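Structure, as structure tokens:
Every protein chain of the complex appears in place save one, which is left out.
Chain nomenclature is as follows: A, B and C, assigned in order of appearance, with residue numbering initiated at 1 for each chain independently.
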Amino acid sequence: MSSNSAKLEIKSLTDNIGLARVTVASFAAQLDFTLSEIEEIKVAVSEAVSNAIIHAYHNDEGVIEIGMAINNHRLIITIKDYGQGISDIEQARQPSYTTADRMGLGLVFIDSFMNDLEVDSKLQEGTKLKMVKIPEKSQKKAT
Amino acid sequence: MSSNSAKLEIKSLTDNIGLARVTVASFAAQLDFTLSEIEEIKVAVSEAVSNAIIHAYHNDEGVIEIGMAINNHRLIITIKDYGQGISDIEQARQPSYTTADRMGLGLVFIDSFMNDLEVDSKLQEGTKLKMVKIPEKSQKKAT
Amino acid sequence: MSLEIEREGVNLIVRVYGDLDLHTVDNLRMEIEDRLDQEVGIKNMILNLEDVDFIDSSGLGFIIGRYKRISNHGGELKLINVKNSINKVFELSGILKIVDVFPSEREALKAV
Partner (left out) sequence: MSLEIEREGVNLIVRVYGDLDLHTVDNLRMEIEDRLDQEVGIKNMILNLEDVDFIDSSGLGFIIGRYKRISNHGGELKLINVKNSINKVFELSGILKIVDVFPSEREALKAV
């Protein structure tokens, strides 16, 4: 599989967090990820979708778009909401920082489980996370 | 779960048939389906997506849209392509009828595994299948 | 999706692992045909579906195709261990009228 893409659109309901995880994991399986890498991808998706539900939409109705792409043997996942937005992205990415009495570990987990994370956000417009995961096996091959 | 909806957009690649099955099955699990009903839903999705890839797009590039909805404790799945279209829908739904040296059982399987199937098609514009599946458990409750 | 092929006398035992759908049947078909072309004196085929979790009409088409090639040469095709989850597709298709199903490879080998 050298190139492919898919898009999943869900409502901001906690019922759909598992759906997002399963869909992205199934798409990711087209690359040569280990089971443990697939688990890491699932955590990252779960964190990003949970954040959209809680922080972006405050448990109100909203749409979450999940883009999946395989490009050059890399998995690229984008998770986009049209909610509140983040005022200070630097701060949001710090361990333990939370505005909702949670763990403050969501973005930290995404950061450590994926090879790359970009956060793009505008207040009142929404947030887009772009994360990249490269199978360890193909990284070794490349060197 | 009384109402929810989601949408999956995939490319017309056989690699994505499993993805479509897994996603719809995971969404369907929000209703009280038995494992055997989930299997039936998977077969229906697999047939519809395979048809879009082979018959609608003839293995060329194209987009397939998979809509999932829960409404009134029913699962509604729509599968839409923008491909060749079906000239005679009646005929296409007959057992053993095929234009591609296949089994001619795809639409028959969908018909028998789902509670309802509507086929909508226009030549050169595309085909939309709408299928409904109602959990047997809730059917019993209703009577 | 993977395949294991083993020869036992005039019988070819084929074990399929994974899903049988449009995506997987092409490779399986080629692997099996290659093997049939290479081996001399194969008569029957035993198709072990113990580890197949999913099958649709494309997967059925694959089985019917193997059935045709084998029976055209006077051989028999036997199926092993059709799981509950894929049983309905078999029943609905009528394939069980032309192909026998056995609980194990040993019993299928006895029957050919």
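Going forward, contacts are C-beta pairs under 8 Å (C-beta built on N, C-alpha and C of every residue); 3 or more make two chains touch, one makes a residue touch a chain.
Since this is a predicted model, take the numbers as computed values, not measurements.
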Contacts of the hidden chain among displayed chains: A
Absent-chain contact - pick from A:E39, A:D120 or A:E136: A:E39
Given A:H73, A:R102 or A:K137, the one touching the chain that is not displayed: A:R102
Residues of subunit A in contact with the chain not shown: 14-15, 17-18, 21, 35-36, 39-40, 42-43, 46-47, 50, 53-54, 102-103, 105-106, 108-109, 112-113
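The definition used in the following text is that only the chains that are shown with their structure count from here on.
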CA centroid of subunit A to CA centroid of subunit C, Å: 41
Computed distance of Cα centres, subunit C from subunit B, in Å: 27
Residues of subunit B engaged with two or more neighbouring chains: 15, 18
